[in-house]
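One protein chain omitted, others in place.
Chain lettering (A and B) follows the sequence in which the chains are written, and residue indices restart at 1 in each chain.
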Amino acid sequence: METMTERIEVTSDQDVVRVRQLVRTVAVGAKLSLVDQTKVVTAASELARNTLVYGGGGTVDVERVDNGRRSGIRIVFRDQGPGIADVDLALTDGYTTGGGLGLGLSGARRLVDEFDIDTGVGQGTHITVTKWCR
Amino acid sequence: MVAVPLVGTLDSARAQVVMERPLQTLVDTGSPYAIIDITGVPAVDTQVAQHILKTVVAARLMGADCIISGIRPQIAQTIVALGIEFGDIATKASLADALRHVIALTGLKKQER
Partner (left out) sequence: MDRVPILKIGDVLLVSIQMDMEDQVALQLQEDLADRIVATGCHGVVIDISGLDIVDSFVGRTLATIAAISRVLDAETVVVGMRPAVAITLVELGLSLPGIRTALNVELGMEMLARTPVSVPIAEDHDDGNHD
């Protein structure tokens, strides 16, 4: 089966909005429940913003996926920014409340089913998240 | 006020779906209190208790609150044995108690004015 990936170049605030809208559309198509749609769009918003603000801009690829039993949505965030020095720390940053500057990675991770991150100082950042319909 | 009965066993996936209902009824009725009645739930484990807790936190984020009713003795024992803290969430054994509680709370509100 053909899968189509749509790519959005993220270089401005407006692009983060476009990412949210595209993720919503694909999530609806993958038959995710309203709450699951909300979760994945929220995660995408966080990660797309990180790509813009910390990564200096980058790309977001969104595609509908199927594993034979369920449909889902997969999103890949890429940037050539400074990378994350201590990934473990970033992932265990506990809760993000109103005032923090945390990357919100652990929060975004809780909202999706699969979360992969590939990063390092000076290596940019590559994050893949997947959410399946229940 | 609105009372939402939960019936049957709550496995994780179903629990998530079922928890959305009390929150939606808060919006639909504009009532600031929802009673989640668990009389029909035979067993409560840590996951189910967590779902209930999350629902209450979500209701409070929305500007409302929940009261849990229908807690049978076995469930009360399980909750304590599992070390689950319901904190300041009001829990009542019977639906009637929960209703009286809500009436008292809404009555208090009106007197404040």
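Structure notes:
The working rule: contacts are C-beta pairs under 8 Å (C-beta built on N, C-alpha and C of every residue); 3 or more make two chains touch, one makes a residue touch a chain.
These numbers were taken from a predicted model, which means no experiment stands behind them.
The undisplayed chain touches these shown chains across the complete complex, A, B. Screening A:7, A:70 or A:110 for touch with the missing chain picks out A:110. Among A:10, A:41, A:60 or A:84, the one in contact with the hidden chain is A:41. Touching the omitted chain from chain B are residues 19-20, 23-24, 26-27, 30, 32, 54-55, 57-64, 112-113. Although one chain is not shown, part of chain A still touches it, namely residues 13-14, 16-17, 20-21, 24, 34-35, 37-39, 41-42, 45-46, 49, 93-102, 104, 106-108, 110-111.
The rule is short, and it goes like this: only the chains that are shown with their structure count from here on.
Rounded to whole angstrom units, the spacing between the C-alpha centres of chain A and chain B is 33.
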